[in-house]
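Quick one: the structure is below, questions incoming.
One protein chain is absent from this view; the other protein chains keep their places.
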Amino acid sequence: MAPNLPPKAPLEHSQSVAGSPAAHEEEHHYRSGPLRWLLTTNHKEIGTLYLIFSLSMFLIGGVMALVVRLELFQPGLQMVQPEFFNQMTTMHGLIMVFGAVMPAFVGLANWMVPLQIGAPDMALPRLNNFSFWLLPIAFTLLLATLLMPGGGPNFGWTFYAPLSTTYAPPSTTFFIFALHMAGISSILGAINIIATILNLRAPGMRLMDMTLFVWTWLITAFLLIAVMPVLAGVITMMLLDINFGTSFFNAAGGGDPVLFQHLFWFFGHPEVYIMILPAFGIVSVIVPTFARKRLFGYASMVYATASIAILSFLVWAHHMFAVGLPLVAELFFMYTTMLIAVPTGVKVFNWITTLFRGSITFETPMLFALAFIVLFTIGGFSGLMLAIAPADFQYHDTYFVVAHFHYVLVPGAVFSIMAAVYYWLPKWTGHYPDERIGRWHFWLSVIGVNLLFFPMHFAGLAGMPRRIPDYALQFADFNMASSIGGFLFGFSQLLFVWVIVKCVRGGAKAPAKAWEGASDLEWTLPSPAPLHTFETPPDLRGFKFH
Amino acid sequence: MTPVQRTVTKTLIALLMMVGFTIALVPLYDVFCQITGLNGKSASQPRAVVSGEVDESRYVTVQFITRTGSGLPWRLEALNRQVRVHPGQAYEVRFAFVNHGKTASRGRAVPSVSPSEASLHLRKVTCFCFQEQRLEAGEKLELPMMFQLSSDLPEGIHTVTLAYTLYPVAEGPVANNKSTSMQGGDA
Amino acid sequence: MRKMLVLAALMASVTGLSRAARAAGWNMPVGVTEVSRDVYGLHMVIFWICVIIGVIVFGIMFYSLFRYRRSKGAQAAHFHEHTTVEVFWTAIPLLILVAMAIPATATLKDMYDASEAELDVMVTGHQWRWHYHYMGEDITFFSNLDTPREQIDGTAEKGENYLLEVDQPLVLPVGRKVRLLMTSSDVIHSWWVPDLAVKKDAVPGFVNEAWTRIDEPGIYRGQCAELCGKDHAFMPVVVQAMEQEAFDTWLAERKQEAAAAASGVDREWKLEELVERGEKVYGSICASCHQADGQGTPPTFPALAGNQAMMDDLDWHIDVVVNGVSGSAMAAFSGTLNPVDLAAVITYERNAWGNETGDVVQPAEIQALIDP
Partner (left out) sequence: MWEVVKSVLSAFFGVQREQRRRRDFEQGKPGTFIVVGIVLAMLMVIVVMAIAIMAAG
């Protein structure tokens, strides 16, 4: 099971690390206090920074969601005015997508990719530091727009022109800068992850030996490289339209507002997969561990991931069925969208077959992973319904869509992140997370999340449009249920914070291999993982992969 | 070059290619729109009448809608609101522009065709929408629009709607950039 | 035989369930057009396909979770591959999808065939109201939210059609194919009536088309579906479908009303008359941005009360209202309000909330301006 340590030290491995990490890590080795965190180039410390940042953004974005749910608790305008409501929905979306989910995955990649491939650090440690610190600056700027005259962005996280250009508040220029910075951070992170995975694998580890978490991240990183420039391009065009009198999206000057939507969704749809592929990877690592059985169809899983990534570039206009596309385009995008269901289905079938005839236990990470499979699949089903273009005319821009993407992103992406945190906390801190609080957190979250999002399906089908601060009386019951669920889900996240703090401070000691069924490379390291690991690469000849 | 540097270089090249691709998307979109008729954009250049067979077996109703965007004290009126033509037949209709403002100003009529599939089969020989107009205060101007629906117009299309929306063209150099250099096809 | 019975019972309970869900307002409405019924059919088919797949997949999953618990002494098996099974579960969904794509394609083609319409209506989205233009009939009007502000603020009890009621609905004849041409004067809106299964974006500068043929007379309510700014929630769509004869009568009445409303352009109006009329126009058109008290919400919507620039320059004030301001939310109203209403609202703005200019703008002046 264990690799043959100590290794026979092939020298080219450590030399391949740019600028020899050992050398410049020494310089901050003795540094302490805040400066150490500011200047750290260690992948574990940067990973921790990413995760802390992501958690704080998750809480801030969550508070905004609660403002929205509070206003929607009853029909009528009670708490906030429509202007502020729109800023809350917009900021909630932007913060959750760019500030919470994406950085959380990058943080997990920082921590776990080097540990799972036997690398001493990320390939570009200083760049790593830079790409992290861009984020707090970007999001401070984004949050600051709320205090500017005219308020913050109020045009939805999809910021459709011309509402986001000609009719936007003055703070939009800052919103664009903030998004640019977050985008650069993602691109740099992606470059780093690609360079690490392709070059720093321990000798003896081939691509097809990598864990699915590493695989899905590799593919995600390529997606990021491909679509982040498109986002940067589209917001730059907005900037030019707003400040320099161009007319990319302004019909008055010969531009076309629909062009914005094509460009945005050409970025936006792969972005959806950027937020879910690493989640697939996490679940594919956790399920075999607690089923004590090899992942079913490893190769199929890798291929399905690649397939989804390719198809994700061919389906963007299914977000635009109601915009007035020609019939041929509607049909094309309907067919491709239906096709993408196939590899996604393959993944779900593989996880379930992994469970079949396993030897299953239900620790907190497994609970979250199982909830992911069920609830993500429900989100997949509503996605399939949305793919049927004629029916989409009824679903489009209603709460049905809100229910769909929240099912995919909250009990989907967010649950996978929570599963990953519970799964790897023993490796990070050396202590097991409190199982009892973990279970409370899980069950309250599952009940809350379903009470929050399931009624939204009905509200949408009954005809409630999204992004409205006030609604007709027939939607009242659904919204009240959603709001109660929202508060339940929101406040149970405090338990999550509590578990993490408690686990960092102490708890049951975890051995190197914290979970009985775990078999990946990180579990050969002591718990907690020391600051520097795999400085001489492990020799993996004979290591039993996944 | 170390392997890491090689990978980073390759990734950066891919990144630059995507940046280039993004920039190219704007003109590509316009080309794409004109080829496929996406969004009801019609050609921004005059085209010659094709003298072919006139399909006298059927009539197509062509409607003209005129609208004025905000900020321009003009009125645009279609003097022929609706005409019935045979596909293949060239036809001329007239539009009246009136500036009821107190100063001279410039405007441009932006066309849109519905159903969008029809824009592929619409040939505009002369149209005021190809260039901006300048009207003195109180000036009234009548302009022709000559068009031809090609005889291969799909059978299913019986009505073609042509909408023109008047937008102001701001005076000054910025405005010139706006309508010429930044946009490839200005619909 | 018994299987058949079970199946029939299952089918009956399933249809009963979906009918109950619909009646309770939990499901998509079947609607009142052929297209909306087709769409409802597609929706239910794909829904039940998802339910069946879900029952099978989750059934196997929960069976495994229950049966292969380690606490019950389950030992892990060692298989991790089975090509036949994998091909099978790839092929089955593919076939289901192809089967689904065929009726979906047919319905979509139907929705796109707006040819041979008997009535054309131009629908224009404005921040935040709809404007309808019956083409060829020269009838145009705004359709504004009719729910009183007190109901929204919670100081009055909410009515049955809270937020789904308008001052003037779009009136359409039943049994006739109506083509709807959508466009917008500012941002993107989306015109949606669930009972008609019509949802189409109204894009500024472009014209989209959709069509409907309503089978039953009645009132059908919907809303703007695309975020269009502050009052996105407050621009409902109401369609009133009536029999052809009733529709013709309505049309004739509408024309008379329009003529009556526009009459009096030539006569001299008194300040009080104009202010009285202007207050109504202001309330339905201008107040959503500039507020009933004229305070606006700066910087986006400037205050009119005490606005010195406006009071000092009458010509500019008229120009802004009549022609709009390019690149802002201020639309041109020359095409949508008649000269009397324009004169009235301008006069009102110059003499309300302490703006005591005493200016009177006569409809004739506006008429001369628009149509020299």
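The first chain written gets the first letter, and so on, giving A, B and C; residue counts start at 1 in each chain.
By our rule, a contact is a pair of C-beta atoms (placed from the backbone, for glycine too) under 8 Å apart; a residue touches a chain by one contact, two chains touch by 3 or more.
In this text the structure is predicted, and so the values were computed from the model without any measurement.
Within the entire complex, contacts from the absent chain reach the displayed chains A, C. Of the candidate positions C:K109, C:R176 or C:K255, contact with the hidden chain is made by C:K109. Within the full complex, the residue among A:L35, A:A144, A:M208 or A:L494 touching the omitted chain is A:M208. Set against the missing chain, the residues A:L331, A:I360 or A:A413 yield one that touches it, A:L331.
Of the listed residues A:L314, A:V374, A:I447 or A:V497, the one in contact with the hidden chain in the full complex is A:L314. Residues of subunit A in contact with the chain left out of this view: 206-208, 297-301, 303-304, 306-307, 310, 314, 327-329, 331-332, 335-336, 339, 342-343, 346-347.
On the side of subunit C, touch with the chain left out of the figure occurs at residues 81, 83, 86-87, 90, 94, 105, 109.
Definition applied: only the chains that are shown with their structure count from here on.
Under the stated contact rule, the graph of chain-to-chain touches is complete, every pair of chains being in contact. One finds 27 Å separating the Cα centroids of subunit B and subunit C. Centre-to-centre spacing of subunit A and subunit B amounts to 41 Å, using the average Cα coordinate of each chain. Multi-chain contact residues of subunit B (touching two or more other chains) are listed as 39-40, 69, 110, 165, 167-168, 170.
For subunit C, the set of residues touching two or more other chains reads 112, 186, 204-206, 208-209, 326-328. Interface residues of subunit B, counted against subunit C in their complex, comprise 39-40, 63, 65, 67-73, 75, 81-82, 98, 100-102, 110, 112-115, 138, 156-159, 161, 163, 165, 167-168, 170.
Within the complex formed with subunit B, the residues of subunit A that make contact are 15-18, 123-124, 187, 190-191, 194-195, 198-200, 225-230, 232-234, 237, 240, 244-248, 251-256, 258-259, 262-263, 266, 324-329. Residue ranges on subunit A touching subunit C, taken from their complex, read 75-78, 82-83, 86, 149-150, 154-156, 160, 162-163, 166-167, 169-170, 250-252, 256-258, 291-298, 300, 322-324, 327, 330-331, 334-335, 338-339, 341-342, 345-346, 348-349, 352-362, 370, 373-374, 377-378, 381-382, 384-385, 388-391, 393-394, 396-398, 458, 461-463, 465-474.
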